[in-house]
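The complex appears here without one of its protein chains, the remainder shown in place.
Each chain gets a letter, A, B and C, in the order it is written, and its residues are counted from 1.
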Amino acid sequence: MTLADTDLHSYLPILILFFAAAGFAVANIVLTFLIGPRRDGARKSVSYESGMNPVGTARKRFNVRFYLIAMVFLVFDVEVVFLYPWATTFGNLDPQSSHAGLWLFRILFFLLTTVVAYLYGYRKGVFRFD
Amino acid sequence: MHALLADSTLTGGLLTLAQSDFPHALSTLTLNHYLFVSAAMFALGIIGFLTRRNLIIMFLCTELMFQAAGLALIAFGRYHLNFDGQSFVIFVLTIAAAEAAMALALVVLLFRRRESLDADLWAELKG
Amino acid sequence: MGVSMTTIMDAILSAAVAQHGGEAAHAAVAASHGVTGPLWIGLIPLLPLLGVVLVTLLACFNEKSKMPAWISVGLLAVSFLLTLFAYLGWNGHDAIHLKLWDWIGLSWGDLRGQTLAAGFAFYFDGLSLLWMLFVTGLACLIGLYASEYMEHDAGLGYCRFFAAFNLFVFSMSCLVMGDNLLMLFLGWEGVGLCSYLLIGYFYKKKSAVDAGMKAFVVNRIGDLGLLMGMLLTFTTFGTLQYDALFNQIHTGLTAGGTPLSQTWQVWAIPLLLMGGAFGKSAQLFFYVWLPDAMEGPTPVSALIHAATMVTAGVYLVARMMPLYLADPAHIALTAVTWGGAITAFWSATIAVAQFDIKRIMGYSTISQLGYMFAGLGVLATTGGVFHVFTHAFFKATLFLSCGAVMHGFAGQLDMRKLSGLWSINGFRVVVIAMLIGCLNLSGFPFTGGYFSKDMIIAEAFVTPDSVIAGSSWAGWLLLLTAGMTAYYTFRVFFRVFVGPVVYEPGEDLHAHDDHEHADAHGHGHGHDDAHDHAAEHFHPHGPKWAINLVLTLLSVGCILSAGLYFLGDHHGWAGGMVHASSAVVDTHAVEGGEEALLFGQPPHEIMFYISAVFGFGGILLAAWFHGPKGIAGLLIGGRTTAAEVRMDPIAKALRPISTWAVRKWYVDEFYHLVLVTPLKIFAHLFHWFDKLIVDGLVNFFGATPRVSSDAIGESTQTGVLHDYALRMVAGIAVVLVVVVLVLF
Partner (left out) sequence: MTDKLALVWPEIWLFVTTCVVMVVGLSPDLRVRKLCGWISALGLVVAIGAAVPVAHAGGLFPSITPYAKGMIGVVGLMLLPLLAGTVDRDLDAAIESGKATFSALRSNRAEFYAFFLFSLTGLMLTASADDLIWLFLALELTSLPTYIMVTISTRGTRSQEAGVKYFFLGALGAAIFLYGFALIYGATGTTDLAEIAAAFRAQSEAGGLNTIGVAGLAVALIGLCFKIAAVPMHMYAADVYQGAASGVSAMLAFVPKTAGFLAIIMLCGAVGWTHGATHDSLPAPIYILLWVIAAATMFTGNLLAIRQSSVKRILAYSSVAHSGYMLVGVIAGPGSGHGTFWDNGIAAVLFYLLTYGVTNVGTFAVLASIQKPNGEEADDIADIRGLHGTRPHLAGAMLLCVLSLLGMPPLLGFFGKVGLFTSAISAGEIPLVIVLGLNSAIAAFYYLRIARAAYLEPADEHVETRAGPIPQRVFAAVLSASAVVLLLTVAQMLMERSVTASGYHAPHAGMADTPHEALDLTRADD
């Protein structure tokens, strides 16, 4: 397969999509610049207009526990990726067949590993904020 | 099943994704297009990895490479009309998530030590 | 009890045979007869190996207790019991085979002799059973002895000792139980290694390290003979497995079909094997390493350098007896006979003049090993093997008694500085054990040593000179040696163990915690001063229960070993064992029914009296020259101090000879001059050659890699992550380009 063989026409939709996306972005900026009102002032220049005044640097360190929570979240997040295909196919199984039990057992084993992860997180103190 | 494979069209000319009910405008998109995008993503990932010094960006670049492979897998799966490619991608995503968790942990650790995310500050071991 | 045990063992054995029916049938093809043994036989060597692992484990965890000793003794005891079971379950004539796994299988063709195969397999016939019985039994007892003897080294040294000790038993078991020459060689090298390690046990003492090195080097020379013998055996007979080998020899043809008697291998192989055997058993030129080996801890001297390892050479010759008999001219057997007889006499002359009691025992070991070889040489395999067995017991007893003395007197071994142990508290058991050992060694009537030695000497007179050249002369030499043996043995006994109480502590190799010893160290070794000082402060400590128990058991073993002579119908128990092994010799066939007579009598009958006369003579001489005044000296001795004896004036009168004897006939110095000095000169020459030419070449060729190494290393391994990534990607590109370039 060489590039010469490829029909570049077929890339046209991508190109159109690309231009459309870029054009949309550019058009918006240009339009704002053209027709948007411009009123400068002290209140206008704060980060969150009519919001809370940010104090201190935005590069403030977060407690590392946020990170741990994020990790735990990731575990459950990824788990769903596997649960979803399982759930969509499980309904199609003949409930009488031995496959059904096996499939149920497998997902339970899989969930059990998540429980171990949870147990580990608990022992590690991830869920304690103090 | 492997009729498509048996003729060597894969290496040859233009391939149409074997699905008739795609919207018309997209149905001319062939496997080649997907592979091209995937290869481009992979190349961009490598280039980004080589040129950026920020650890997080570098990690994102490896993710880009992973997803490039994922895209190729999906396209191939569509082409071959089986689920292997798709299921592979789910697992790739899992691995990518695990790597992300580790990368973040590593980045936090390294940042604490050096107050910087510059990968090239770590060059004590050499020779 | 014994009967029922035998029945049980038979049941187990037959079950095992049934289980391994296929293998048994297979074995039957290779061997004319034989049974497949039960798997637990494999435990006999593997248990000591387990001991090595466990003791090493303890060493790694810095164990300070006596645990290594108890583990070793326990495992060795189980090993011994298993051997005993194997013996009781043995049918008395067929060899037991047990193949654990294929060990070596090299094949370079489909023809016979192009496959070198050896199993990790065991072969139990009378010979190996007899050997294993005393190897495991003595190892267990001596391990128990060492648990007390080595206690001052508790900790790493203790572990090191017992690890090597167990490894030795494992290697020795492989040597003896192996069913092919490769297994024997494995064990052979293994025991050599352990011997080296244990001689150099006190590695901070230079003489000990040197002694270890000497043993190692001398043994390697012998091993060369063994290795060449094995190679020749393989090329000649196409196999190294005992049964197959003996069957091949039995046909009288080589693997290629040539009649054996017409080949040169028929005498070369036994001679080469003899070289190996003489190296390991310290015969002839090779004996020099054994006396120095006494630098090792005494339990080691007792087990390795007296009872078991040094008899490996005897085992090799006995095992390979069919090979020796295959030579119609009996060249190798004659060499074995004379090598043994001359060594027996030679080392006895040295032993007569030594003052270090452990060294005397060392020389007596060499001398007794000479008897064993002479016995094998003159076709008295039963006598030779029986002597191995009795010698194992009495020599272990003697060494362990010496060890107890050494242990009690801070390393003192000089007979001029020790006297009258009988009267020192706590040494009674030692003295009695020593007496029993001495009686055995000197061939006192109705001891085990007496019977076994007589069988050898008598057979030397029986075997006609036409079969073994000078056989009867060797017999006379051995008789004379028997007298000398009795003399030097009782010289030790009369000087050290009875008489007036005099003692002086030794240099105390093994750091006792008694403070007196430290004081004794502080003083110079000025004789009188040290003596007075030591006499004031030094208190010899008698052995505790472990040593006493072992000495008692061994003494009983010595006494009982005499009884074995009356068991069975083939000249005693040992004869029965030999009869059921490859060592059996059909003397009538070899000697052609011709039996020489001694003083017109059958030698086997008259020898009892003759050797008794020589033995008594030796003892009486020792009593006269060295015995103390009083009852213990049978009223003929005149010694009143430790150092002065009636022998002194005679020794003075014969000064040149006695000095030469004391200096061991200057053999070490001779070797140094003839062998070591030229080697050193050669080494110096080689050193310069090496420095000027080889180094130059090496530098030249070495520079190339080094320069390229620096070039690659400095340019690529910069330590920067991005450089690495870039180079990896670039490397991939280069590799792919190369692939494409090569393809098109």
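Quick note on the criterion: a residue touches a chain if its C-beta (ideal position, glycine included) is under 8 Å from a C-beta of that chain, and two chains touch if they have at least 3 such contacts.
On a predicted model such as this, the values are computed, not experimentally measured, just so you know.
By the touch rule given at the top, the unshown chain touches A, B, C in the complete complex. Looking at subunit B, the residues touching the absent chain are 1-2, 4-6, 8, 10-11, 35, 38, 42, 45-46, 49, 55, 58-59, 62, 65-66, 68-70, 72-73, 75-77, 79-80, 82-85, 87-88, 91-92, 95, 98-99, 102-103, 105-106, 109-110, 113, 119, 122-127.
Panel shows subunit A; residues 1, 89, 92-94, 96-99, 102, 113, 116, 119-120, 123-125 of it touch the chain omitted from the view. Residues of subunit C that touch the chain left out of the display are 49, 52-53, 56-57, 59-62, 101-105, 107, 120, 160, 186, 203, 702, 705-706, 708-710, 712-713, 716-717, 719, 721, 724-725, 727-728, 730-732, 734-736, 738-739, 742-743.
Throughout what follows, only the chains that are shown with their structure count from here on.
Between the chain pairs A-B and B-C, more C-beta pairs are in contact across A-B.
If each chain is reduced to the centroid of its CA atoms, subunit A and subunit C end up 78 Å from each other. Chain geometry summary: the mean Cα position of subunit B and that of subunit C are 71 Å apart. Annotation for subunit B: no residues touch 2 or more other chains.
Residue ranges of subunit A in contact with subunit B, taken from their complex: 1, 5-7, 9-11, 13-14, 64, 67, 70-71, 74, 77-78, 81-82, 85. Of all the residues in subunit C, the ones that touch subunit B in their complex are 713-714, 717-722, 725-726, 729. Against subunit C, the residues of subunit B that register as touching in their complex are 46, 49-50, 53, 119-120, 122-127.
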